[in-house]
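Here the complex is missing one protein chain, while the rest keep their positions.
For subunit A:
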């Protein structure tokens, strides 16, 4: 595994955000979330978490610590076995499929393997983000309004993907694919962006581009970004707050400055030097 050294962001340091936190709105509130697949071992155990509007939060932890499961419990791609999810002032823990669909439209998701429909063009893939707002027929027949198309175009432009709009997604590089993934999530006009290891399959340069875009999204658009990360240094550089998961339990939740060697040892069971050379 290579270490990714990213330039420090000159914009905003973590502790200028901390005092503001009380004034902003809570966008997501998880209470006692637990997940078990076999009623014996707990993948997630009693997770409490609240996210504020525009916050950039990273989740770190070993493989198998439950990071991906936690992310998917938020949009109920995986049903939590226990606990309560309040998203955008609404309890979505046990709402029906139709209502959940409407809530999912307000949460964008980005994946490690981009999860694009590879034989369709960039533009078509981005417009898929509008499905949550459409009837089945409108979606199946690809009926999009003028505004939706303009929105997709302006987002692609912002992500420097304007020249690739009519390319098929299987002709793009990894970094470009991930930007299409981000565009698809942004076209949903989400309040929350869930990113499942967005840079785990990318080279250092593309990783920096993607992380910069995500940071920019949280700062200028006020969208809350929740990112699963493998790289501690990236998490430290970009996050307003870091969550540490170990064996399905939250063992750290604080600003990056507080993530010292001891805390890292507590999350990973090793020191950071051993981690990077692994």
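The definition used in the following text is that a contact is a pair of C-beta atoms (placed from the backbone, for glycine too) under 8 Å apart; a residue touches a chain by one contact, two chains touch by 3 or more; residues count from 1.
The rule we apply is simple: contacts and distances are computed from a predicted model.
According to UniProt, the chain absent from the figure is "Phosphonate ABC transporter, permease protein PhnE", selected among "Histidine kinase", "Spore germination protein", "Phosphonate ABC transporter, permease protein PhnE" or "Tricarboxylic transport membrane protein". Contact with the chain that does not appear here is found for just one residue of A:60, A:116, A:172 or A:209, A:116. Not every partner is drawn; the one left out touches subunit A at residues 75, 77, 100-105, 107-109, 111, 113-120, 128-129, 131-134, 136, 139-140, 142, 181, 184-185, 188, 194.
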